[in-house]
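Excluded from the complex is one protein chain; the other protein chains are retained at their positions.
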Amino acid sequence: MTATDTPEMDFSVDPLLIDSVTRLLSDTCTFDAVQAAEEAGWAPEIWQSVAEAGYPWIGLPVEAGGSGGTLRDAVEVIRLAGAHAAPIPLAETMLTGGWLLTEAGLELPDGPVTVVPGTSADTLEGRLDGADLVINGDAHRVPWAGQADRIAVLIPVRGAQMVASVLPGEVVIASMANVAGEPRPTVHVRDVRIPIDRVAPVDHPRVGDQLRLRGALGRTAAMAGALEAMSRLTVDYTDQRHQFGRPVSRFQAVQQHLVWGAQDAALASMAATVAAAHAEVDVLGAGFQIAAARAVTEEVASTATRWAHQAHGAMGMTQEYALHHLSRRLWSWRHEFATPGEWRSAVGRMAEAAGPDGLYPLIAS
Amino acid sequence: MTATDTPEMDFSVDPLLIDSVTRLLSDTCTFDAVQAAEEAGWAPEIWQSVAEAGYPWIGLPVEAGGSGGTLRDAVEVIRLAGAHAAPIPLAETMLTGGWLLTEAGLELPDGPVTVVPGTSADTLEGRLDGADLVINGDAHRVPWAGQADRIAVLIPVRGAQMVASVLPGEVVIASMANVAGEPRPTVHVRDVRIPIDRVAPVDHPRVGDQLRLRGALGRTAAMAGALEAMSRLTVDYTDQRHQFGRPVSRFQAVQQHLVWGAQDAALASMAATVAAAHAEVDVLGAGFQIAAARAVTEEVASTATRWAHQAHGAMGMTQEYALHHLSRRLWSWRHEFATPGEWRSAVGRMAEAAGPDGLYPLIAS
Amino acid sequence: MRFAPTSLTAAERELQREVRTFLAEELPPGSYERALGMGAGNNPEFSKRLAARGWVGMALPTAYGGHDRTAVDRFIVVEELLSHGAPIGYHWVADRQTGSIINRFGTDAQRERFLPPICRGELGFSIGMSEPDSGSDLASVSTRGTRTDGGWLLNGTKVWTSGAHENDWFVVLCRTTPIEDGNKHQGLSQFLVDLASPGLEINGIPFLDGSPGFNEVVMTDVFVPDELVLGELGMGWAQNTSELAYERGGPDRWLSTYGVVEEFLRLHDGSRLGTRAVQLLGWATARWWALRNLSLSVARMIDDGQAPAVESALVKEMGTRFEQDVLQAVLDLVDLEPSPDSASLFERLVSAAVLTGPSFTIRGGTIEILRSVASKGLRQ
Partner (left out) sequence: MRFAPTSLTAAERELQREVRTFLAEELPPGSYERALGMGAGNNPEFSKRLAARGWVGMALPTAYGGHDRTAVDRFIVVEELLSHGAPIGYHWVADRQTGSIINRFGTDAQRERFLPPICRGELGFSIGMSEPDSGSDLASVSTRGTRTDGGWLLNGTKVWTSGAHENDWFVVLCRTTPIEDGNKHQGLSQFLVDLASPGLEINGIPFLDGSPGFNEVVMTDVFVPDELVLGELGMGWAQNTSELAYERGGPDRWLSTYGVVEEFLRLHDGSRLGTRAVQLLGWATARWWALRNLSLSVARMIDDGQAPAVESALVKEMGTRFEQDVLQAVLDLVDLEPSPDSASLFERLVSAAVLTGPSFTIRGGTIEILRSVASKGLRQ
């Protein structure tokens, strides 16, 4: 194969890694374990097994305490976690919170890291007092803030971007959950003084954009995994379920739901994978791909849950059947790290900027 | 039946009238006649038979040269004309152009009347010169301007609303058709002097709003008729057409199209009828009902044509089969007398004005 | 298929005003946890107060404590209750479904026993139709009723029985004669069963978010005396077919997400809405208005002695899809992460709608079944 014969993007992921993650998640994320996690807000024992294998730090540099590997590997692990509805803060530790700490040269803790995603209602402010950073205000929808070892906060101070590694014990956490029952509490910060060893500036001026894109990519990958698992679950269920003497998958009305659900999953999965490959090269340079992937994925998350539930009938509405572990997460995730309208707008503005003659090249980029 | 037992709205139409209009249109609006009208732009011989019976002037006062009857009757005739794809300017003569002339006390001609609907691109201006009105500018998408005896123009002059009864010969008509092949030419008016006997003011300050609402109601009723006819045509076709050894109407995928098409027709038909009953009482007072009826109808015109064509397959794409006489009109009419977005916005603003506690009462009005 | 247009009479407008006044007093905005249409919670006290006004058991005969009102009168009361998100859960099924079935098919003794408390809003009923292996295909039920001294012994399991944990009685569809000549529709009967009967076990089937909702009802030799066979033995299929028809086409099939839009509007009251919000509002309002007119037409046709089976199936099929479309449109418009714990009523409503939305097009006969019913009727 000559150089001109090699596709320009690298989509490869570590097959051994994927195999072992799949096995581990299949073993640990059983129906009962995922269901039980709704009480506690997460599954510390699943975290434990995943952490023992080093998976939550994939894509973070070894020298910073990470497990090494590529961003593609990390995204693939998140996709698998989405497919298994893994009730642990993987994306936060790998892609956003943990990444933010390593970017600032701060220590990675042994346990999960979360991040302040930054919503329009947030009011966090920081000021320097000597060498310390004093933070004040509220942060909303901070994933698993009560379960994480550290909350990574990106905060502008006198024109610089500072990262603070906040201890959950330093703040007041007001519980709140998304529609999947995953903790998304409000974090109240009342003049909390962060000492110098847990604060550092980041040089890159667009670190906030990177964080936003990484957050979006993480949810996109998780949704893609959940959509694929949901499509498989629905195909299996409708093959086994009989009505009027034959499998319901034989009815055209059900076939339509199966096909549309499979298409939705395929779109999301492809979008997440391609976006990850571009992000591997340069997260900021992958702004279009990540925004487009996210926009497509949140749209199909909405439609695919509709088809899957319709194909399942009453069974899908019960706690005892696994569909809701996926569908409720999809209903939640599509609104996290910015809402559907915002990502669609972002893509729209890029298309507008590309102009008529640049539009197709953008689509084919 | 006591007074409190009588429904507050009167939906009655003259049954004899409806019967005879239905018969006449069935006899005259044959496939061939409707098809042939695409060349000429209309069907003068159909107009002739309809006019001989006095139908184009229903709802217009007898003393003004109209045929009498109610606005409901007029709307019902337009609905039937829509169902038969009648290629004649009925709504223009009855509901808008002719009405405008009678409102201004101007003479109704023997032939069809049309009206300048008023688009955002129109540039008509009038000025008084002695007792005459001099008009200048362009009017777009004037239905059947080349076929009408008179073009009714509503034009503001020095704060007053003037109606001019323009002769087609006085203006330049640049041909243009909608996607149904119905003439919607541009009318160029170059310093045309309209003598006093063809100009008159109208007192009512909101005559423009009335015209707009009447125009919308006319297209709504015509669409409702076309949607009903299209639903029936599709049900019949799929019953007769066999594939894989049975009528295609037996396939769930086709049933879905039949049911959705029937629903769309039912929505439009109900909406048009209810709006007409309210308009009978007071056109301006029926602003909500007309706007809502129009908004619903243009939405279902879009979806129902999709279901009907899909159920018909290739046959529906040919000129030799009747579906396009209905579907192409629906594609056209939903954009005439203001576009879908405008009517949806109008309803939305009324709902906004009603506020949260007034919203349901508005819906139930 | 024909929907005759209709409108309210002066008397009906007066009823509408009365209900609105009652609700404005009973449930001023902000004073209650607004519900999403018929999926409302139980509030026996509210049900009794409503009954005291004569708005429960409206369709039932005065002889049994009912009010002999028309379908349109019921429509008016129901649309106001649902559009207010009132807590109608306790009396809903008995009022709307079981009461009518007992009145229509039951014995005199059954009418005398059950209808008066239903009309007082004091008796909650559940429905025992579905089984683990029979959903839309009702005739395939395997719960059996076998003859015993003075009555029947019921054995089998019913699922998706809403409210069985809170209600008093339920109606059970059973097979009382084995299938012989392949005619599955014969040999089915319905029983009125006390949910406190010995041998009857109620196991909650939590809703997908863990909230109570469905139940599994397991019956092991549950004795039901002869006098509680609903009407005539062996007529279960016919009774149930008509029962399904009762469920169709009313305001409960297009108002489930109405509250989401009303609360959206309340949230933004006073500020001028943006274009996208206005378009959404216009689209939804126009369609509600048109749907309501079709649905009202169905009620009037029932009062006129017609049997608008196709029409009501058409309304239900499109109404329930529209309920979901409205929610999707709102979710796409607003900047919000849905949470059941939100301090905002609007956000809680949205969350509840997200979680229950899929059931709109499933409950009481899936839209696929409705399409099949309706499309056959279109040919006539």
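For reference, chains read A, B and C in written order, and residue numbers begin at 1 within each chain.
Just so it is clear, a residue touches a chain if its C-beta (ideal position, glycine included) is under 8 Å from a C-beta of that chain, and two chains touch if they have at least 3 such contacts.
In this text, all values refer to a predicted model and were calculated from it rather than measured experimentally.
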Answer key for A:Pro195, A:Gly285 or A:Gly348 versus the chain not shown reads A:Gly348
Missing-chain contact among C:Thr62, C:Thr275 or C:Gln306 belongs to C:Thr275
Checked against the full complex, the residue among B:Arg184, B:Arg214 or B:Arg294 that touches the missing chain is B:Arg184
Out of A:Glu125, A:Asp239 or A:Glu320, the sole contact with the unshown chain comes from A:Asp239
It is residues of chain A that touch the chain not shown, namely 3-9, 11, 231, 235, 239, 249, 252, 255-256, 258-260, 262-263, 266-267, 269-271, 273-274, 277, 288-289, 291-293, 295-296, 299, 341, 343-352, 355-357, 359-365
Touch rule applied to chain C and the missing chain gives residues 274-276, 279
Where chain B meets the left-out chain, the residues are 38, 119-120, 141, 175-179, 181, 184, 242-244, 251, 253-254, 302, 305-306, 309-310, 313-314, 316-320, 323-324, 327-328, 331-332, 335-336, 339-342
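Operating definition for what follows: only the chains that are shown with their structure count from here on.
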One chain's C-alpha mean falls closest to the whole-protein C-alpha mean, and that chain is C
The distance between the C-alpha centres of chain A and chain B, rounded to whole Å, is 52
So chain B residues touching two or more other chains come to 252, 256
Within chain C, the set of residues that touch 2 or more other chains is 368, 371
